[in-house]
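Provided herewith is a single structure, encoded as C-alpha cells, for subsequent inquiry.
What follows is part of the complex, with its chains left where they were.
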C-alpha cells in the first residue's frame, strides 16, 4: 500500500496526493509512505523516484545495520523498529530530500502511523511541519526510539524483582531467568547501539538538510539512546554480578553440606566399626564375657563421639 | 514554591523579586528557583520565560541523563543530585542566560538551599557573584558533586572493613555484602559517569557564557568527578577480587573437607567389612574357632589402617 | 594461469588481450588475473608490470594482513577470501591503477570468477564498468565479503539450535560444541576485523583513484563488515553466557545431589549404629532380654528418622 | 618549615633568601619549599604569593588527583609521592612561574630533599639550573617517579617467587598472597595512572614555561610511567592467570579425590551388605548350614570386587 500526504506552502495538509502530482510546485514537500509494498509498488522507487540503485537494493534486502548514506540530492537512512514481545527488528528506510520524504517498510508499523497522524493533525499549530521533510523524519525516528524504552524497562523490572526475591524459588529457574535476561539484553544492544552510532553521526553531520535547528531534535533522540545503552550495560553487569554471586554462594553452601556429611561420617563410622567388632562370632573374645563390658563399650562410644565433636568444633567446622 | 533573588549592578542582593520585575534593568541578573513546583508554577517556564519547548519537556519528564543543550540565548543543563541512603537521583534543571538563572527541581534539595544561602550571604565579600549566573550555577553543581563523596567514602569504608575482618563472619553474609557493595557501586557509576562526561563537555565547550574564568571552576568539579570514577572503578575491581579470592579459597577448603571424608571412609569401610564377615552366622567358619583368631583379626585391622594412613601420607593428602 | 580482459573506450569487453597489448590505448583499462600462477608467471609482476618490489614480495609471501598501500601510480590491496568449511583464508592481491587492474591469488577462487563473469556479461548494461578498474576491484571484494555471511550464519544457526535444545543431550557434547563455536568465531574475527579496518581506511582515504563515486560502493562493503563483526561479538558473548549459565546450573545441581547424599547418610548411619550395637554379642546386655526391647528399638529408630527428616525440612534442604 | 634558595643571573646558588627578598631582581629565580608547613606558614601562599584561591584550596585539602592547572602567570601542579611500605601517597604541590618555584607538602619527603640538594650542589656544572624553575620542577617529579619503581619491582619479585614455588606451601596462604599482590597493584595503579595522564598532558601542553627543551625531560618521565603501567597491567593479568590456574587445578584434584571416595564406597558397600545379610539371625537360612557356604560367599565377594574394579578401569576412572 502506498499513501501520500502533501504540505502546501500555506502549511495546509493534503492527503492522497496522486503519484503523478508529487512534483507539483504547490506543495512545499510531500511524504510518500510505502507500507507493506508489493513488488510492483517497490518498483516505483526506481521508475518514479529514480533513487540510487544502491539505496534501492538496501530497501529490498532486509539484513541492514542502521545507517545513513549521502547522495547528491537526498539522505538515505535505515532505522530499526523493535517489537516489544520478540525483540525482533523491522527495518524502516527513509529517503529524505528537500521536497520529499519517502518511508519504506515491509510491515505495518504503529510508530509510522503515529507520526503520520501527528503530521495530519497538528500541522497548523506550531508550523514545525513547515520546516520540511527532516522534521517529519525526526518524528518517525522519535516514535521508533520511544518504543525501545518499554523493552528495557520490562527487563529492569524483572531484574529488580529477581534481586528482591531472595531464594523463594528454585535456583535452576533463577539461573534460567538470568540467562534469558542476558540474552534479551544482548539482542537489545545489537539494535540500540548501531542506532546510537547512527544518531551520533546524524548530529555531527554537516550534510543535514532542513531549514531550522533539526540538530537539537536529533540530539534529543541521541540522548535517549545514550541513556538506553547506559541502562543496558549496567543491567548486563548487574546480571553478571547476580550470577557470580549465586555461584559463590553455591560453592559456599556446598562447603557447609560437605562439612555436615563429613562430620556425620567421621563420627558414626568408628562407632559402627566398634559395634561390628563386638558382633563378631569368635569363640575367644574375652571382653564379651565380662560383667560390664557392654556398658564400657557404650561409654567408650560416647566418649569417642564427644571427643570428635570437640575436635571439629576446635577446627571451626560448625561456624 | 518559587523564590527569586536579584543581584543589582551594585552587587547588592535583593530577595523576593516580584515575578513581573525579573527584567528590571536595575538587576545585573536574577535567580529564580522552582522548588517542588506545582503544575501551575511549572507552566510559567513557558508563559513567563518562553523557554524552548524541548527544554521544558525535559524538565517535566524526569528520565533524563545529565546533559547540556545550547539554545540561542541560554544554556540548558540537567544535573543529578544523589540521595545518600538510597542512592536515588533527583534531577535539577538549570537554565542559564546572560541575565538570569532558573533552577528547577521536583524535590527540596539541601544542595540548592546551600548554594542559595551562599549567594545571599557572601555576595559583598568576593564579588564572585557579580560574575553572573554561571558562577551561581557553578555553586549549585559544586554542592551537588560534593555530596557524591560521602556515598563513595561509605562504600570504601565498608570495603576496608570487609577486607580486614578475615572470616569472623559467615561467608554467606559476606558474599551478600560484596554483592550489595557492587550493585551500589554500579548505581553510583550510572549517576557519576554521565555527570563526568557532562562536565568534560562543559569544560571543553566554547559556548560558555559569563564574564570571568568559569572554566577553572568547572575544571575543579571535573577533577572531583574524575577522582570519584577512579575510586568507583578501583572498588569494583577490588570487590571482584575479593569474590574471586573467596571462590578460590572455598574450592580449596572443599578439597580439604573432601580429603577428610575420603580418608575416613577409606580407612573404616574395609575394617567394617572385616568385622561384618566375622559376624556372619555360617556354621563352618574355621577362623572363628581358633584360639587367637580374634586377636589376629584386630591386629590385621590395625595394620591395615596404619598402612592406609601411610599411603595417604605418601600421596601428600595431609598437607 | 593468466587471463586478461580489456574494456574499450566504447565500453566493449574484449577477452584474452595479449600480454604485449595491455598498454594499447584503445582500451580504457585492462584486467589481468593471475590464477594459481606458476613461478614464471609470477615473475611477470616485476618484468612486465614493473610493480614496486615491496608489493611483489607481499604477493609471494602469504602471511599477510589485509592491507592497502599507496604507490605513486597505483594502489596495492591485500584482501582475504574465506573458505566455508575450514574457515581458512586465501589471499587475493589487487594492483589498481588508472588503466589496469591486476588480481593475483594462489588458489582458483569462485569469488574472482563471479566478478570476472559479471564484468564479461554486464558491461553494456549500466556502464558501471566504464568507471575504471576501481569498480571491478569493488566487485571482487564485494563477492569475497558476501561469502563471509554464510560462515557467520552457520554459526548463528548452530547457536540457536543449542539454546533451544535444553538438555536433551550430554553436557559434555554441549560444552565441546560451545568451545568449537567459540574457536570458529575467533578464527572468523581474525579474518573479518582486519578486513573491516581496511575498508574503513579505504572509505576514508583520499587517494582512491576512479572517476565516479566509488566511495559509496565501498561504504556498502564496510557496512556489511560492521554488521558481521557486530554479529561475531554478540555470538561470542552469547556462547560465554551459555557456558557460564551451564557452570552455574551445574554447581547448583551438584548442591542438590550432595544434599541427597548427606540426608541419606545422616539418617541411616545412626540407625545402622543402633542395629550394630544390639547385634553385639556381650553376655550381659539387659535390653536384649526384655519382652518388648525389639519393638522399642524399632520405635526409637522410626522416631529418630522422623525427627531428622523434620530437622532437614526446617533447614530448607528439601527445597 | 619554609626554606628558600635563589639562583642569581650568574648561576650562583644562594641559600636562605629572606622571604621579603624573593622579588629581588638579582635572582634569576627563587625556590621556596614549604616542608610540613604550619597553618601560619600556609597562610603565606595567599598573603605573600597571592596565588589563586582555587590553587590554595587544593593545597590545603589533600584529596587530590595529580593534575595541572594553568593560571595567568604560573602553572599549578599536584603530584604524588609513594611510600614504599604502605603504598600510601603524599601530595606535593608545585607552583611554577617564570621567576619562582614553590613546592608545598605536608610530610618531609626524601625525594624533595634530593632534588633540593642536587640544585644546591650541581648548579655550576651544567647550567641546567639556569634554565629556570621548570627544570627544578622536573627534578622533583623525576625523583618522585624514580621511587615508584622499587614498589613495582618488589611486587614483580614476589610474583616470580610465587610462580616458581610450585605447591610447597598451603594453597590458602598462596591465594591470600595473590589477593594481596592484586590489591597492592590496584593501589599502585590508582596512583600511577593519573600521574601518567598528567605527564601526557604536560608533554603535549603548549603552555609550558621555560627556556630550553623541557619537553624532552618530561617525555622521559612519561616513558617511565608508561613502562610502569605496562608492568602493572601485565602483573594484574599474571596474578589473574595464576588464580584461575589454581582454581582449575583444584577442581581437577577434587575430581580425583571424589573418584577415590566413590570407588571405595562402591566396592565396599555391597560387600558389607552381603556380610550383613549372613549375619542375620533368622532360624531358616539354608545357606548358613551348607559345608562351604562361607567360602562361597568369600569367593563371591572377591569376584564382585574384581569385577567392579575392572568396570571402573574400563570407564577410565583410574587415569
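In this document, chain identifiers A, B, C and D correspond to the written order of the chains, with residue numbering beginning at 1 in each.
Everything that follows uses one rule, which is that a residue touches a chain if its C-beta (ideal position, glycine included) is under 8 Å from a C-beta of that chain, and two chains touch if they have at least 3 such contacts.
Small disclaimer: the values here were computed from a predicted structure and weren't measured.
Of the identical chains making up the complex, 4 are displayed, while the complete assembly in this file numbers 5 copies.
Rule of thumb we're sticking to: only the chains that are shown with their structure count from here on.
As for how the two copies chain A and chain C face one another, under half of their interface residue numbers coincide.
Think of chain A turning onto chain D: fitted on CA atoms, that turn is 145 degrees, to the nearest 5.
Rounded to a whole number, the gap between the C-alpha centres of chain B and chain D is 23 angstrom. Contact of a single residue of chain C with at least two other chains is seen at positions 279.
With chains as nodes and touching pairs as edges, the resulting graph is an open line. Contacting chain pairs (ordered by label): A-B, A-C, B-D.
On the side of chain C, the complex with chain A involves touching residues 163, 216-217, 219-220, 223, 226-227, 230-231, 234, 237-238, 241-242, 244-245, 247-249, 251-255, 258-259, 261-262, 265-266, 269-270, 272-273, 276-277, 279-285, 319.
Considering their complex, residues 52, 54, 63-65, 67, 69, 71, 170-172, 175-176, 178-179, 182-183, 186, 189-190, 193-194, 243, 246-247, 250-251, 253-254, 257-258, 260-261, 264-265, 268-269, 271-272, 275-276, 278-281, 285, 287-294, 297-298, 301 of chain B touch chain A.
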